[in-house]
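Quick one: this structure, given as structure tokens, is what I'll be asking you about.
Complex shown without one protein chain; remaining protein chains in place.
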């Protein structure tokens, strides 16, 4: 079994590029060039230098002593929250902005849910002096206000998406429409391992730095590059893809993907794609998605804007279907408690997305000697008002 | 001329410990032990490990290409904004919490202005499982609301200081009163290079990691460990102290300290201590402070909560008086513009404190070959609403 | 011979109209088709509404959302169309996104199309290569014409390829854009129309996107076999419902 993409752009039966003809030239250009561009020494040098000097990589692999004691296992947190702009998202936007420059693009568009990808995109656009337009669902604009303010400070234009569930899915639709309308000078920086091929593979490769670092950091700290478990939350799946990447073929490293159960997997208000989804097409990719019997895409729900997405990247659909990763769904309530627990045990306020991953320690027991690496995908500054309202702090 | 503290706790004529007898045992205990404790290999190991794995050090020394082009000089930004919790303050709180543990303290108090020191203190208290009380001026509570929420999430109790100008000075008074009332089990984590000896020296030593890193990072990037200039904003002076520390004796490295002019140095609404201050006693230290003819401490003003302080640490008073550092005052308006400029040129939203330092490029010309290191002391997430209101974004 | 190909052979420029099934009222479908035929329309695209129509602008999006709210489903549409051939003889095409068709089952869907008398399909997000590899034989089995799109950005080589596998007409998107975002043709578009005309493709071209008036219709049919109106007609339905369709059509082609 391989977990790499095949030459047609599929992971097993998932992936491909189900796009209207209007997008064909752009997507095809990217497909033909992405590997070649990424392999250029000059690209790699610039990418690595920015990750180091601008983003602040390597992000620490932090042994969480008090959390480990509490759950009687060895927990390492991969600190993507310490990246510039506060989440893993910037690894990808740095890569894509360099790609866009090499493709001669002058205008950047993006979708965003939690706003982290929007901020990360606005950031790299400011850095490179490129125009930036970010689509964001109206509901997300309300619940992630600090990130809206940040994008605007950075000079990006934030356009509300008011169709459908007014969240990430709809923002993505709007971004795709913009790209259709601006076929020549515009690059679309997708924020997760979703969308038509080659996006899932390209984004996964940019995020792969996460597991590349985990390997040498664990070697340094534990004398062994491989943990027993890698845990990550999954919205579209990019932080998970990055954290899993270099472990995909090592099947003794167990992978755990945590999805948002919202008010409960069967409550009708959920975003637990692996439990509720069926194979279909969303945003140009054949993958698992939540949909009606008729193939209408379901409006998802999660307290976390970054997980509030009815699909999952094709890699993850493949990991689920093949059993390579275990999928666990965590409710709003479980996530919020786990987020607060991390604050008070380790002095780290996690993004609510990440808090879902943290909640699995209450769900699933680990052995005292297990080495568990958890992708701390982002910091919770953007979520303070949600936390506050929830806990009445 | 030396810029180190002498054995009585003075930099030149500034410093000392002007404290009521009630504080004597605590301050004396610290004075007798701080150097010894800091020298313990076990302390150093733990301190360095936390800085690396928890705080995310080294912080990058980032060559700001577009900013450098704009001002036709070579500008490096020392990225303290990328530290855990978003500012340089955590370097000191990590050090002090380890100190407090070794002194057997169980309860931690702190004052905070911008809230960054409060968050950094709440963070290390959560990490170590210690009780945490933070005093914060009522005005600062209003203008730095995100940081208040963060402290509370981290389990700290935030107590409003409602006397005087209701800002940092008054929060410090309240913290000192708390310490007087709790003389046995409590350690007071002061957030800057202010307060009675040994605080200024101890805090400077914890922050010295900043210039220690700058030296090897510049050696790596420029082949020379010494820049031509080091620039930092000065509230109490801790980020400046850290950035200057290993350059103090190298007088060919020019030091620039940037203070808050508020609405103008002579507007009556300012916090430009070096221009407006006279020698006196504030918070246990003999230093420069803004005061009336009668010795009543002036209520300062700055748009930036972290610079809104009527004094300056005794080291800085000495650097000013001896001419070792050049002091420049920057108004609210100049700072806000410089903050926005950094957002849009480099994709970095700076704290408004830091924005004061950035504003000097409009004030003071540098040579094209000058290597200028600026301490990017913190990120601007806490300041979004102030920026927004100011720019009407 | 498929009704579409018959129509394409006629020595006449064609006017085709798109509408979203189930809009403005759930049960308007048949009446709209009948009225369109009566007004002299040559061909109809029946939109199968989708929750996430990413190639469509606000007008068609809103009609799809409303149609779904009204209760339109794939099954309902086939039920509504089951006797359509008793009253309507112009070619009928279903235009829809791929996911609902995939969920119905591609073969089941094609079979149903044939049963009710649908002549062709336009599936904007079904890529040419996937169609070729997996679905071509099914479409052919049920005598369905599959219509591909080209845009001003489509390369000459790709146009040749699309022409080679087309068995009906080529849907020529007037400019790279979502539906409903154009209001007239500029020089670039006219140049593109001319460029395609001189390629002398085997498949006739019908121009869509941006046609809303007699003027734009006339410009389009100068270069192509016909033109398709979508958003402009949806706006008519929004304001006047199924009434006065004849008047709407006469404005375009008096």
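Per-chain numbering from 1; labels A, B and C assigned in written order.
Definition applied: a residue touches a chain if its C-beta (ideal position, glycine included) is under 8 Å from a C-beta of that chain, and two chains touch if they have at least 3 such contacts.
Given the structure is predicted, the values throughout are model-derived calculations rather than measurements.
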Partner chains on view for the chain not depicted: B
Options B:25, B:129, B:268 or B:365, residue touching the unrepresented chain: B:25
Touch with the omitted chain, as defined above, among B:16, B:200 or B:262: B:16
Chain not shown: contacting residue from B:127, B:240 or B:297: B:297
Those residues of subunit B which, in the complete complex, touch the missing chain: 16-22, 24-25, 163-164, 169-170, 173, 176-177, 180-184, 278-284, 291, 293-297
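Methods note: only the chains that are shown with their structure count from here on.
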Chain whose Cα centroid lies at the greatest distance from that of subunit C: B
Euclidean distance of C-alpha centroids - subunit A vs subunit B, Å: 35
Distance from the mean Cα position of subunit C to that of subunit B, given in whole angstrom: 66
